[in-house]
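I have a structure I would like to understand better, so I am pasting it below and will then ask my questions one at a time.
What you see is the complex with one protein chain gone and the rest in place.
In order of appearance the chains are A, B, C and D, and numbering begins at 1 in each one.
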Amino acid sequence: APFRLIVTDLEPPLVPNSVMDLALSLGYFEREGVDVELVRVQQTPLAVVALQAGEGEMANVGVDTALQLVASGQLDLRAVTSPSKSLFFMIAAQEAIGDVAALPGHSFGIGRVGSVDQGLSEQVLAAQGIDMAALDQVALGQPAARAQALAAGQIDATTMSLGTWTTLPDQTGMHILVDPDAYFAAAPVVSKVNVVTPQVLTERRDDVVAVVTALVKLSRDIAADPAIWIDAMGAARPDLARADFESLAAAYAKSWSVNGGLSARELAFTADWNFKGEDFAGLEPVGLDAWVDFTVADEVLAALGTAPDLDPADR
Amino acid sequence: MERGNQPIWLYRVLVVVALVIVWWLASLVAGRNLIPAPPAVFEAAIRLFGDGTIYEATASSLGIYVTGLLLAIAIGLPMGLIAGGVPVVGRTLDPFFNALMATPRVAFIPLIIVLLGLGFWAKITVVALGAVMPILINTYAGVRNGDAELVEMARSAGARPGQVFSKILLPGAAPFIMVGLRLGATIGLINTVVAELYTAVQGLGGLLAIYGNTFRMAPYFVVVLILACLGIAVAELLRLVERRLDRWRIGTGG
Amino acid sequence: MERGNQPIWLYRVLVVVALVIVWWLASLVAGRNLIPAPPAVFEAAIRLFGDGTIYEATASSLGIYVTGLLLAIAIGLPMGLIAGGVPVVGRTLDPFFNALMATPRVAFIPLIIVLLGLGFWAKITVVALGAVMPILINTYAGVRNGDAELVEMARSAGARPGQVFSKILLPGAAPFIMVGLRLGATIGLINTVVAELYTAVQGLGGLLAIYGNTFRMAPYFVVVLILACLGIAVAELLRLVERRLDRWRIGTGG
Amino acid sequence: MPGWISPWPTKCWLPSAPLPIWILPTGDRKLRSADHRPQACRKSFGRPGGTTTTAVADFSLDIAPGEFVTILGPSGCGKTTLLRLVNGLLKPDGGSVTVGDRTPVPGPDMGFVFQSFRLIPWATAERNVGFGLELAGVEPVRRKEIVARLLDRVGLGRSASAYPAELSGGMKQRVALARALATDPSILLLDEPFASLDAQTREIMQLELLHLWSERRATALFVTHSVEEAILLADRVVVMGAAPHSLRHIVPIDLPRPRRDEVRTSPAFIALRNELTGIIRALITEDPNSPFFNRG
Partner (left out) sequence: MPGWISPWPTKCWLPSAPLPIWILPTGDRKLRSADHRPQACRKSFGRPGGTTTTAVADFSLDIAPGEFVTILGPSGCGKTTLLRLVNGLLKPDGGSVTVGDRTPVPGPDMGFVFQSFRLIPWATAERNVGFGLELAGVEPVRRKEIVARLLDRVGLGRSASAYPAELSGGMKQRVALARALATDPSILLLDEPFASLDAQTREIMQLELLHLWSERRATALFVTHSVEEAILLADRVVVMGAAPHSLRHIVPIDLPRPRRDEVRTSPAFIALRNELTGIIRALITEDPNSPFFNRG
């Protein structure tokens, strides 16, 4: 049976997560001897439902979702790797808003009250001394809707990913208020992980190891030679210019999960941060071992060796 | 004509009981994360009603829903009458009605946001956009199916075109229009949720988004059930109207 | 009865021209590429048709759509006939039809995924779920509006209940059923897109999601226009059927 | 007139024997052949408002197998309702209706010509006439044959493919007549079947009907407003009046059959005509319940 990997992107995304698509198209999975099939769904909740329904073996989901499911005892999941720890969020605003200090009193698009993007925005703004409560928050759901509302001039600023920003065809009148680096510095939170059920972990452990191996190998290759990514993405996304990929590749230079993307320290921080959020009201915090499985990554690193610099593999 | 409603009510209760049993079984089979068991939903309902979350959300959604629906009726009914009564207009516009119908609502959302923003007006537009077509198409068909003999009689009695409309075609189309209203009312309810998801998130649609995204399935189901009950309530209201309109269907004479 | 279609076609062309002009103006006003200008969409269309993306997506969506619609007809038509013909059944189930109608489709999606997965079966179920209700409710109303005098005549002529159904009530309900089919067909098309968005992403719905999420509005509009054209095509097909069924409406004798 | 030929070229069904009709009060079945006292068969229509109209009351009659009974009575007195009771389309509120020895069940063995025709608008004249045969499962070829002959008999051979909306009033009525006759029923219920026909066509249709009736030995209940027609056709003329007493008079017609046109000028005929005209006049102008009391 093929190993079905559920992704929440409809085509290779403009973030390091794209290694999952590229590993398939560039034959990395094949070379590890695993027959991977990508199952594309719209959003994380659907990915979870699909996983639960046995429509896939592994899913790339939001950390908040994984934590909620585990903490509420609804679904036993284990994160085994994170091809793209952060989604490179940033805050974009209308030109008229010169800096962060000008934000209070203006409208700010969020997903919904209690969503991850709201929590992150709050933290980033707090780091710059701005109280989110002073803003007029407008709940708008999906990232694309937020971007569209910004472009249409219906809101003054919002958090979006660098990928979303890059795809915006016409950015005149808008600018980047908080760039991805400053954003991540203020809120160093892992946003997405690949999870499997314990059952898959025992029954198809070899396949899981092979998948993680393929992802790590590709990440290392790209980290070594960004042109691999630029070329592959250029082929997959003809709608964007090569220059876009080049600048994105430069931004992502230090972001490839060359060691499997699982850092105990980062994950613990992420969990703590999440449990403080509104969505987690009434949930008891759980330990790392309840939702992360390091053994797969360790097995891969044992075989491939640990890469220095990027992506700390601390346990 | 409809006396002795007791058995019908009894049957309905039986259906409800059967549905609850199926639901309970489904929750056992699917696992309670996907389908919460009835008692969990019941508890959640008590909590939600207790802390007032629901009232506020329902009131906000109802405001949008009712306004949007009235807008849909105010547009769909006269347009359907004109399309049905003036064949040139009807046959010219007919394909465009269908094109509009077949276009996913979400395709219009960017346009609506640009033109109307994210608030009340945008939302009622989404609701009206969904509800208008069943009303329009049913009215249109109702008028086109008007009794040609009665129309001729009215003309012979001196009815001007407007009078033929209001005295013959409109009441004659009542059964069609009622179906259109029923469909429009329920589709409008769905579109209220869509509107609340795709423009500024709020109301019952907002609750659905929150509970759905955080996998709180019990309160999620409470909201779904509230929507279902609203659907029933609106349909029963329409049935009262229908029963009044149907008084003349008594039997068959001569 | 309808001769000399030329003016109608002319009017339709005029409406198309008017719509394109409004669209163009809107694209100028909205700016920032939220609404692409007609030439951009035209170019995108040429590209999409050129590289075959569209054919594949359309074929995949059409397969789901047609199967789902047939399923909806296979369920909605007989259910509507039974509900209309056996009053106890109709009056018992009536509120549940409305409840089902008023419940957002997306609420069912988790259940559907659990039971049917993400593939073909799940998708046609979503399509059928959306299309079944207009068909059912219109059929139901059509049967309830059956001519009591004709039914009595048929009974007098020895028609068994099944024959009263098939020879009097069903053909008598044809105008209602045609409206139901029209609404069901277009709503089914929308639900095809919904299904393709909420289960495994593919087909025209998948293209909409991709283009929409990445702000490629020109190809996005191409897909929207294709959906609109499919809506028109289906409606025109239904009109052919309708015209055949309507042959007897010739004028008014005696 | 050329020799009369039955429209059923070869019969593939056993014609049922002519049946008697009993219209009696409840529980009186055992008395039916012995006791002919008028007893109450009754039918009222309720309105949602609570008021009821009694259409047939205090009606009791038995009709022998093969008898031709015509019914006269003022407009709105309950004639149509009576036929619907006999057909089994309505159930009496009191008393009973028995056809043969059973409660009547509508079917191909009873032919009903409705006052308002009740043609199926989406079916051609041909299909309307063949409707009963279609229901009974008679195969299309045979059906076509019978229908064609019946359409010829009622003078509509050329309009076989016309829809009801294309037919004149009298043409519709003839289609309705042909439809009722198509299944060769043993009981004929005819509600003013010739009201929309001109005098000459009406006479031709009367002759057709009498031919079929006498050949078939059918039992016929025939509502008409023409006193002359009532006498010409009937073995007995029943005169109905408005409730509370629907059955007012039974006049036996002893004129010899076949009755030719000349019978109209015979003294016996004229006496009967004057008697019946007087009865009906009295019902309308001398009954204080009549809306035309003291008028006309």
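Rule of thumb we're sticking to: a contact is a pair of C-beta atoms (placed from the backbone, for glycine too) under 8 Å apart; a residue touches a chain by one contact, two chains touch by 3 or more.
Quick caveat, the model's predicted, so the values are computed rather than measured.
Across B:A40, B:A159, B:L225 or B:L238, the single residue that touches the chain missing here is B:A159.
Here one chain is not drawn; of D:T103, D:S214 or D:T285, the residue touching it is D:T285. Of the candidate positions D:L61, D:L133, D:L212 or D:V227, contact with the unshown chain belongs to D:V227. Listed for subunit D, the residues touching the missing chain in the whole complex are 1-2, 45, 47, 53, 72-76, 79-80, 115-116, 152, 155-158, 166-171, 173-174, 191-192, 195-204, 207, 225-227, 277, 280-281, 283-285, 290-292, 294-296. Looking at subunit B, the residues touching the absent chain are 149-150, 152-160, 163, 167-168, 171-172, 174, 245, 247-254.
In this text, only the chains that are shown with their structure count from here on.
For the criterion of most C-beta pairs in contact, the winning chain pair is B-C.
The centroid of the Cα atoms in subunit C and the matching centroid in subunit D are 49 Å apart.
Averaging Cα coordinates per chain places subunit A and subunit C 38 Å apart. Listed for subunit B are residues 34, 110, 114, 148, 251, each touching two or more other chains.
Residue numbers of subunit A whose C-beta contacts span two or more other chains: 49, 52-53, 148, 152.
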